[in-house]
Every structure is written in C-alpha cells, then in structure tokens.
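Left out: one protein chain. Kept in place: all the others.
As written, the chain order gives the labels A, B and C, with residue 1 at the start of each chain.
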Amino acid sequence: MSTAPQPAAENLGILLPGMGAVGSTVIAGVLAIRAGLGQPIGSLTQMGRIRLGKRTEKRNPLIQDVVPLTSLDGLVFGGWDIFGGDMYDACQTAKVLDGNLLDQIKDELQAIKPFPGAFDPNFVKRLNGTFMKQGTRREMAEEVRKDIQKFKATHGLERAVMVNCCSTEIYIEPSDVHMSVESFEAGLDADDKRISPAMVYAYAAIKEGVAYANGTPSLAADIPALETLAHEYGVPTGGKDFKTGQTLMKTVLAPMFKARMLGVKGWFSTNILGNRDGEVLDEPENFKSKEKTKLGVLDNILQPELHPELYGDLYHKVRINYYPPRGDDKEGWDNIDIVGWLGYPMQIKVDFLCRDSILAAPIVLDLALFLDFASRCGKKGIQEWLSFYWKSPITAPSVYPEHDLFVQLSKLKNNLRHMVGEDLITHLGVEYYEDQ
Amino acid sequence: MSTAPQPAAENLGILLPGMGAVGSTVIAGVLAIRAGLGQPIGSLTQMGRIRLGKRTEKRNPLIQDVVPLTSLDGLVFGGWDIFGGDMYDACQTAKVLDGNLLDQIKDELQAIKPFPGAFDPNFVKRLNGTFMKQGTRREMAEEVRKDIQKFKATHGLERAVMVNCCSTEIYIEPSDVHMSVESFEAGLDADDKRISPAMVYAYAAIKEGVAYANGTPSLAADIPALETLAHEYGVPTGGKDFKTGQTLMKTVLAPMFKARMLGVKGWFSTNILGNRDGEVLDEPENFKSKEKTKLGVLDNILQPELHPELYGDLYHKVRINYYPPRGDDKEGWDNIDIVGWLGYPMQIKVDFLCRDSILAAPIVLDLALFLDFASRCGKKGIQEWLSFYWKSPITAPSVYPEHDLFVQLSKLKNNLRHMVGEDLITHLGVEYYEDQ
Amino acid sequence: MSTAPQPAAENLGILLPGMGAVGSTVIAGVLAIRAGLGQPIGSLTQMGRIRLGKRTEKRNPLIQDVVPLTSLDGLVFGGWDIFGGDMYDACQTAKVLDGNLLDQIKDELQAIKPFPGAFDPNFVKRLNGTFMKQGTRREMAEEVRKDIQKFKATHGLERAVMVNCCSTEIYIEPSDVHMSVESFEAGLDADDKRISPAMVYAYAAIKEGVAYANGTPSLAADIPALETLAHEYGVPTGGKDFKTGQTLMKTVLAPMFKARMLGVKGWFSTNILGNRDGEVLDEPENFKSKEKTKLGVLDNILQPELHPELYGDLYHKVRINYYPPRGDDKEGWDNIDIVGWLGYPMQIKVDFLCRDSILAAPIVLDLALFLDFASRCGKKGIQEWLSFYWKSPITAPSVYPEHDLFVQLSKLKNNLRHMVGEDLITHLGVEYYEDQ
Partner (left out) sequence: MSTAPQPAAENLGILLPGMGAVGSTVIAGVLAIRAGLGQPIGSLTQMGRIRLGKRTEKRNPLIQDVVPLTSLDGLVFGGWDIFGGDMYDACQTAKVLDGNLLDQIKDELQAIKPFPGAFDPNFVKRLNGTFMKQGTRREMAEEVRKDIQKFKATHGLERAVMVNCCSTEIYIEPSDVHMSVESFEAGLDADDKRISPAMVYAYAAIKEGVAYANGTPSLAADIPALETLAHEYGVPTGGKDFKTGQTLMKTVLAPMFKARMLGVKGWFSTNILGNRDGEVLDEPENFKSKEKTKLGVLDNILQPELHPELYGDLYHKVRINYYPPRGDDKEGWDNIDIVGWLGYPMQIKVDFLCRDSILAAPIVLDLALFLDFASRCGKKGIQEWLSFYWKSPITAPSVYPEHDLFVQLSKLKNNLRHMVGEDLITHLGVEYYEDQ
C-alpha cells in the first residue's frame, strides 16, 4: 500500500534525454509561465480541478491544492542531446515558439545546456549527431549516472525525474539480453548492440533512484530486466509514447463508437508533419515502432473478439508523411467508415490542425510531477494510473491496458482521490432520487 | 429504493407519437431483425456487453443476458401520426431504408397504422397534417388514453412505453398552467393554448401508467405538473431530445478538451439535412427549441465558471440548414478553435456524414426497453441514469445534468450493475500492483 | 476605339473610400514591398507573365514589361474613413499584418490619414462612425470632390483612381432617382435617401475624371445615371465586389463541372469570419447585397436553361456567419453534391482557410493600375475585360456576364495582347501537327 504523501518542500530536477522541439518547448514554457508571460494550458497538474464528494457539495478544487505536487518555481531542468547548443538555440531550431517570447527569457534559456547524448546511429536512422558520448554501453551508462549526480549536486537537488524525449528508435523485439538484470548488465559490459540508447538512459535513471517516463515508442524501461530493477530500487516508471494528436482523437472517438455499439469497417489515418520527428518517421524502420503503438489502440478499445460483427473486419491503416512546408504544425486527417442500424454505412472525417510540441509539452510536465509524487508516496514500478498520457500504456502482466481516454481519466482521478483519502466516484447517483 | 427486477414474461407495447422517418425506421428495423434480415447495430440493449468484476475475471456478458429485458420478439408497435398511412407508406416517404428490404416485410409494415395525431399548427410551423384528432385539449387527451387502452386490449398487452418521435415544437417557457396537476388539468378543460400536443401525449401516457420518453426538445413531461403526476402514478420518465449526430460528437470531444485542459475559443457547428426535420427546423421558432438543447451542452461539460481562462470566452454557434439534396442523410460540419500550451491556437474540423434516422432508431428501442425495465423495478419519475441517450438530460432539481458521454456511460453501466447486484466499477485498479 | 497607350510617366493617386482592413493592408503592403520587406504575391500586374506568340517562341514576359503601367514607386495613397485614425492605427485594429513588419514602416503609415467619410447609418447597419462628413448628399458629394482636388494638389498628381473598399451597404433596387443624370443630380440637391454613400463617392470620382472601381456589392456606379456620366466624362469604371475566397473557388469548380458535363444537385457554402465585414454581414439587410452577388455566379456559369437535366434542380445556399475567434482569417466551407454517369452521386468538400484582406489587397492594386491604364488608352465606362476580379462583373446590357474564372482570364489576357498589338491566343495549335 501507498504511504501517505509527503509535502514537496524541496526543488525537483527534470532531466530530459532529447532536448529538441518537445524538450525545449516544455522548458521555455515553464520559464515563460514563471515570468508571467503565458499560461500552462494543457496541464492537468497546473490548471486541472477534481470533483470531490457528491455533486451537491460543489467541491471542485484545483488538483494542486489537494495533491502536494512540486510547484513550477521548484523545477530545475537539464538533460542530454546529440546536437549540443543551449535551449535558446534549440527553441530557434524548433520554430515552435514565438521569437518575441523567447527573447524575454533568453538568458535563462541560454543557461540550460545539455550533456552530450548517448547515441547509436543504428537505432535512429537519418540523424547525424554532433555532440555524443563515446565508448561502450557500460561506459555510456556510467557517464549518464555521473551526469545525473553532477546535475543534482550543482543544483542542490534531492529528487529528480527523467522523461525520455528523444527521437523514436527502430522497432525491436525484447530478446534474452533484456530478460534479467544479470543478462542486461552483462550486455552493458559486452556493449551488446541489442541494448538501445533509450535503455541506457532508463538503466542509469533507475540506478540513481530517478523516476523514469518514456515519451517515445522505443523499447526502454518496459523490458523485464529494467522492470525488475525498478522494483529493486523503488523507482516508479511510466510509459509509453505521449498520446497527443491523432491517437488522442482515436482514443476518444473509438470509445464513442463502442459506447453506442456502432460498427467500424475502416479507419484510415494520415499525418503530415515537417519537423525532425517527421523526417525520422519517414524512415520505415523508425516508423515501425510508432505504427505498433498507433495500431494497437483500436483493437484494445473495440474488443473485436467480443464484438466480431461490429469490429471483426476493421481495416486500420496509419500513415505518417514527411511534409516540410508545415514544420512542427502537424496535421492529422482521419477517415472513419462506421456502420449503424441494419448495417447502413456512415462516414466521419476529422482534420486536426495541431502543433506537435505544444500538445506534448504539458504532458512532460504533468508526468514529471505525478511520477515524483508517486515516488514520494512509495510507489514503484509501472504506474498504470497514468495511462491517460500514453499511446501505449504499460500494465501489470495480469491485465490488459485501458486505452479509452475516459476510462483512463476515471482511473487517474480515482487514484488521486484514493491517494488523498477521498471517496471514489462511480456516477451511480441514486441518492438524488431517494423516493424511487 | 428499487425493488428486484421482475422477469419480462409478457409482451411490451411501444407507442410512438410521430411515426415518420425515425418511427418507421425503428419499426421496420425491428421487423427486419426478427426476420433475420439485419442486425440491431447501434443498440446497447441488443448488442452491448457489460464488464462485471475485475479485469482479470474476463466477465463481459451481453447486457441482455444479465438484465431481464423484453426480447425483440415480444415487442408490439403502435402510435399516432398526422399524415395517416401505414408503416410501409411511411418508410417509402422517409426514403431511409432500401426498397428491397422493405418489400420483404411489407405485409407486417402495412398492418401497422397510426391513430389520428393530436396536433396544433401553432406549435409546429410548416407542417399541414391531414389526419388529426379534433376537439379541445381535454378531448384530445382522453382520446389518446382510449387509443392506448384499445391498443393494449387489441394486442393483449399488460405493459407499454411511449416514446415521442414527433417534429420539434416551438420553444416555450413553462408558465402557471404547467406548474401543478390542478392548473394543468384545468388548462386541459379550458383548452389552454399553452398546453402543447407533446404535453397532451405525455399526460395521457402517465395517466395510463405508460412510461414516457421524449425524443424531441419540446417541453413535455418536464413540467412540474407532469413530474408530480409521474410520481403519483409511479411512472418512469426520460428526456429529452435524442443525442445523435453532431451533439453526440460534441459530448465526446468537449470532455477530451476538458480532460486535457485544452482551452476552447470557438465552436462553430453547421448541419445540412433535407428531411422533414430539416424543413421544420428551418423555421426559426422551431429551431429555437433545438438550439436551446444544442447550446447548453458545452457550458455544462466545460464549466467555464471553474475554468474562466480556458472556456470563459468560448464563442459557440449552431446552425441547421435545410438542404433538400440530402434527404435523411444529415451532414454535420464542426470547426473547433482550441488553445494549448502558452496560448497557441489549433483547429479541429469534423465532418460527420451521418444518417439521422439510422442513428436515432436504436435509441428509441433502447429507451423503450430500459424504461420498461425501470418500471418493473418500481422506479418512477425522471431516470437520470439514462442521460446517455439525451441531448438535454433532465435531472432532479438538486443536481446539474451530466453531458459528458463517458460519465453518462459510466452512470448507465454502474446503475445496471447496481440494479442486478454487481460491484460498481471505479477503475482504481490498485490491486494489480499489490507490492506497491 | 482605344487610342495607343501612353507611358505612365507621372505618379498615380489611389483613393480608397473605406480605409479599414482591406485598405490598410494594400497600403501597408505597397509600402513594405517598396522597402524590400515583402513581395506583391497575388498581384498580376506585379508578378504576372503573359504568353505572347506561339508556344515554340517561349515568350513569357512580365505583364509590366509589356504593358506601360505605373510602377509601385509612383503610387500615392489617400482616402476616406468613418473612424479617423491614421493607417498605422488602422493596421493595428485590423490585425492582419505582423506587428514587426508594421513597425518598420510606421512613419509612412502614420503620415497617411483619411478624410472624414461620407456616411448614412441606414445604409450600413451595426456601424457607428465617429469621423464623418455632415450635410446633404449634395454637400457630401461636393466635399468629396474638394478632397480629391486637395489630394491631387498636395501630392502634385495628374491622375487618380478610386477603389471602393467600404463596408457592404444594404440591398436596394435602382429606382427613378438613379435613372438619369438629371434625376440623380436633383436627388443630390434634395438629399434623396435613395442615394447611397457609395453613389456619392462614385459621382464625385466621375465628375473629377477619376476612374472608379467598386470592391463591394453595393449599388454604385452601376446605375444608369452614373453609367451615362462616366461616358460623358470619359471615365472607365469597374465592378463589382472583389472575387476573393469562396466565390473565387466557385468560379473555378463550377466551370470544371460544366466542362466535364457533371451534374450538380446541391451546393452549400458557409463562411465563418470575425472581422468588421463579418459583423456587418451578420445583419440580414447587409447580407442581402452580398448574397445577391454570391448566388448569381452558379446560374451564369452552369446555364441551367441549356442543361436542365444537369443543373435544373440545383439547390444553392450561401451562409455567412460572424465568428469572432477568427478575426480576419476567413474560413469558407463548401459542400457540393455532384452527379455522374447514369446519375450516380458524388460529393466534394472544400475547406478554404484563407485571409480576407490578404486576398483582396493585390486586387485593389491591380484594378487601380489597370483602370488607370484603360483611362490612358481612352477607354470609358464599364471595363468588362477586368471581369476576372469581380464576383459580379458588370457588362454592356447586350451581353451576359462571364463568371468562369478561366474565360475571364482569357478575356483579360487577350485584351492586353490586343491593346499592345500582339496576336490573340486561341489554343488551336494545329500548326504543330502540319502533316495531318
């Protein structure tokens, strides 16, 4: 069982492997918000409220007034990147945020510089890093650990969280080297090519007692070796793959079709985006990892095994197209072929003109704060109650993941209520109709 | 408290004021399904499953295997219409279902004929009925009661449910005549023009102990006089306005924005449809009733009073356009202007090429079966647990309505679980992570 | 017949009744372009080329290298507005152009100030001007003439063009006061309320020998009185209603359906925009003028009288919705129901996320330069060869207007070729296949 949450008196370090578009947007955003230059829109920890008690009580406090999270003023940022440069440079390259805004926080941004990144070009095609650690997997892992120690010492921090914001790595299946702590550590020593940079970071975090979240579909802390290690070291983990544009939409619409027992014959999703992420995902091997997390969503929500006549023939296709004219402004177009009463077909088209990093940034912030809170509550290993944030939520082996955004929200909020000792909400509501 | 549900041994009458596109589609659909010519897609009572117990138990029975509902074979249809003609004619006029299908159930359709409708042209502009009851409100009400009695006697029925499928009436505010049973009955006697045909039907249903649901935005059983009467006569009621195309989408997308704390600056919704409903709603006075139920949805879900910085300035506009080329194939186009991290704007466009009556038909069926079940459970008055089906759910005065489709689904399913003695589901799920 | 074009040695004044979003965008744009801060994209006179001779000759000079137009450096701007303020203020209010850009041409913008506007609130609902001429129609007309004289004198100009960029006036039909020069001038003297401010400006322009173009659907120089006067005074005129977003699209798609003999059953067009134009057009009386010019387009292109089986039943609906979240960023959504081989239906949806003033600004520039050129060629009265720019092209009474954008382009370019003594192009092209 969870122990009672401790107040978050000390500052918290947030360490980002990958300080590109998403990373620099979250950092610049927090600095801007602290300076009164913007609002943390999209962040549940900063702006969200939680209903407590009955509807008639009208108790809807801010989550941060009920759950003892670290405040934005207590956050210190650091990380790793393979392109060097400070956060002002990174923001300029990413072209996500307005130049006027960046100029107002330029000094602070320039003060934040990455450590050299752990990298292996075989895991991310099409990127040529210029600022990288050298040496074996073991050497890279130890260097990352030293970076963490140094970062904490420099900033006088007791606690830190790591959120993986790197580019998507190629798809790989877990193999024997990933199966136990022993084989994994032997693999590090032997510089085993099946150990990815993402795993190196996750390993270092866990060994340093740093909570770990994986914003990408890459295989990382979700291998048996690192799951065991997380439990041993009492480290909470979360993953994987931030749920932002099109998949966010999918985990909202698919539950509606299911709720209303409408059939789905086909779902065609295409994306156009022009940032580095788009360039990396234009490479089929990288895309395969992403396709995996994107495709799994529908099956899990719609449960074709229970509803073969509605979802048994669903043809699901996902495409990502590199399209430079858009930069970070991703556009997702979905065509959905649904079926109603007596089999009559209908169509839905959704065009989502979104912004990749703008949607991802508040998720990084929320995950860091919630995982730190989980850590202070004594939780360890996978935190399923944070499924809300993931395209591909990791769970205990005994249970299937919940992909439905609203089940995930219910899970998140009831877990928060549970952790702070409030009643769970079931929406039964029979008490308002007493005479029945 | 509810009494234990009784098995549904006897047949059930479903009486529809308004046997046009929606009414004829539900009737022809049930006949076709009984004949093995189609599937009841879109119906929770026929195809829906309900999770019981923990995820690890893998118990997902059909709702109808757990809740003792009347089977399709036990349904008998009747109703009222102002255009006369049998259900085969009505299907031909509506042009919703395929001619080949209709020909296979022609005899059964031709055997179902409406009683003359209760009507007042001041309440529905642009329609000129040809098959109507004459006389005062009181006389119309008594005639509707006799129709019900005759229908039950003819078909040997013990139980019936009424679902209002008429055209939308003009918008009116409740006034003194609607406030008590006494004033209402005096109004019937005096043929008070503020009593609408929809209220006449609802009154007759309640007096006959027939459960009542209102598929339109018209003011009907939701006036104090009839709410009191429903409790006196032990009749469950439900309303109002079937939640089908665009509003269904709205109650799915708005909760997502809220869940993710994304701001909404504007929401523009336009509809094009070419059926009689479109023609009636092209008249501003009729549209006002519909606009009311359509506009209320967002405020309730987004709670701008709690989140003024996110939803305080939302500009919400809804348009319905009569567009004959489409007939019953309604198209809803939504443009949504949302706001993310630091105020950056994004857009979502949803184009829903739906079919009005195809989406509404299974709702009529589900409501009839669930209200009958509620009736057999001894429930009376408004059934908030059926909010899932309504654009404008009616609630006890002490509580606000829930518009979020997923809160509504949770409410519906936990109420079903509660009624059949199963554990409520909270999605807490801490038990799968015991060692934490 | 046209006389030979004269070189444009002198500067040219461009006078804009209405210096709001469109007016300030064209002025700021020309200043920015002169300062090397942008390109005149969208302007045929600045960037367009014209093919001369046979395809094999590969002669594609810039139009401005062949036709002696005034250069951007020779333009001087002035005008009238009912809100006062200089062009820097107007740009700030309009929020069309980027603040950084405006700051670089701030001094020049601030130096351009409107004369007080001629106005009558009965002709434009919802606007409350603060900077207006007082007095009768006659007094206002004479004052506008004096403004023109003063403007020319101040800037040492020989020539000027007037382009009406005011808000749309309410729809009116021409009546006796508009029928002859005599009745019109008597009406001015008598302050006849049927004479609109737009007519007052047009009258003043013509009397001053200033070429006149009408960017709005308001009734102005296209009344018999002013058409006669334009011929008397040797003044070329053009109109009416700039063809920008949705109608531009319509005059491109409709010709395609016609070219391919595809039927059209329905065309539903809706617009959302949040600028002053949107606010004014939300008023039904103002919208009626706009609806008139928007609806006429399809009939003229599709010729249902010649093709009743293809276009005889076309249901055409146009809606404009005021939607403040967008400001000047207009969005037009079109749904088109077309019909092919054997009557099979198909659909096209076009979503045009445009910018109202950005599309209109280069049209103002082109019209001013081409009308001035026409004037120097000795042309007078309506210039049908400029139909390319108008939603509702005015023609000689003997002929119907050409709405097809490509017929209009052919007309424009063949007229230019004709004026400069080049061969007309017919695309016959048999000469490349000599041996046939």
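Criterion: a residue touches a chain if its C-beta (ideal position, glycine included) is under 8 Å from a C-beta of that chain, and two chains touch if they have at least 3 such contacts.
Since the model is a prediction, treat every value here as computed from it, not as a measurement.
Mapped onto chain C, the interface with the missing chain covers residues 1-2, 25, 29, 32-33, 37-44, 46-49, 55-56, 60, 97, 101, 231, 248-249, 252-253, 255-256, 259-263, 303, 306-307, 309-310, 339-344, 346-355, 358-359, 361-362, 378-382, 384-385, 388, 395-396, 398-400, 402, 404-407, 409-411, 414-415, 418, 424-430, 432-433, 435-436. Looking at chain A, the residues touching the absent chain are 265-266, 268, 270, 272, 315, 317, 319, 321, 323-326, 331, 333, 335, 337, 347, 349, 351, 353.
Note that only the chains that are shown with their structure count from here on.
With respect to chain B, maximal separation of chain centres occurs for C (centres as means of Cα atoms). The residues of chain C that reach two or more other chains are 349, 351, listed in rising order.
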